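Take a look at chain A:
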Amino acid sequence: MTGGDERRGVAGEVIEVERLIAMANQIGDFFAPYPPERAREGLRNHLRTYWDPRMRSALLAHIDAGGEGLDEGVIEGARLLRESAADKSGYYGPPQA
Partner candidate 1 sequence: MWTEVRGLRDDIDYGTPPRDGEPVPVTVDGVGVTVPEGSSVMLAAAEAGCPVPKLCATDTLESFGSCRVCLVEIEGQRGYPASCTTLVAPDMVVTTQSKKLTKLRKGVMELYLSDFPESEIPGGWSEFHETLEAIGLNGHRYGEGRNHFDLRVDDSNPYFLFDPAKCIVCSRCVRACEEIQGTFALTIQARGFESKVAASQDETFMESECVSCGACVQACPSHALVEKSLFPGGYERA
Partner candidate 2 sequence: MPNPRKPEKATITICAYCGVGCGFKAETIGDEIVRMTPWKEGKANHGHSCVKGRFAYDYWRHPDRVRTPMIRTSIDDSWQEVGWDEAFAHAASELRRLQATYGRGSVGGVSSSRCTNEEIFLTQKFVRAVLGNNNIDNCARICHSPTQFGLSATVGAGAASQHFDSVLQSDVIMVVGANPTEGHPVFGSIMKRRIRQGAKLIVIDPRRTETVDSPHCLADVHLALSPGTNVAILNSIAHVIVRENRHDPDFIQSRCEWREFELWAALVGSGEYSPDTIGPIAGVDPEDIRRAARIYSSGPRSTIYYGLGVTEHSQGSTGVMCLGNLALACGMYGREGVGVNPLRGQGNVQGGSCLGSWPHVFSGYRFVTDDATRASFEAEWGVGLDSEPGLRLPNMFDAALTGHFKGMYIMGEDPVQSDPNQNHIIAALRKMECVIVHDLFLNETAKYAHVFLPGSSSLEKDGTFTNAERRISRVRKVVEPLAGYQDWEVTVKLMNAMGYEVSYAHAGEVLDELARLSPAYSGASFDLLDRVGSAQWPVDTAAPEGTEVLHMQQFPRANGRGTFMLTSYVPTHERISEQYPLLLTTGRILSQYNVGTQTRRTANSLWHPEDVLEMSRGDMQVRGLSDGDRVSVTSRFGSTRLKVVESERVNPGVIYTTFHHAESKANAVTSDLSDWATNCPEYKVTAVEVTKVVPAEWWKGESVAARPARREREAAVAAVEEVV
């Protein structure tokens, strides 16, 4: 059972996008010292594991709309959420290579 389809009823983003941008950029700052591929994966794992799906889709919608205010590394990492990782469960520790 997943909650995504039932989470309806109210229009608009679940959290103001400015707040999501600030949070996502902070996460990006943490993973920045890792090699680029791992930094992207670290960001993906973090968003996948800790963010409510409504927050993730709001962030992705913002990226689709140009991603203004988001750091480039954040955009790349967040995009991985769509491409490969919906089925992966989370993990602790350094971003996997």
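Selection rule, in plain terms: all candidates are chains of the complex that A comes from, given by their letters.
Couple of notes before you dig in:
We take it that a contact is a pair of C-beta atoms (placed from the backbone, for glycine too) under 8 Å apart; a residue touches a chain by one contact, two chains touch by 3 or more; residues count from 1.
Not measured: the values here are computed from a predicted model.
This complex pairs chain A in touch with one listed candidate out of 1 or 2: 2.
Against candidate 2, the residues of chain A that register as touching in their complex are 1-4, 6-10, 12-16, 19, 23, 26-27, 29-30, 32-34, 46, 48-55, 89-94.
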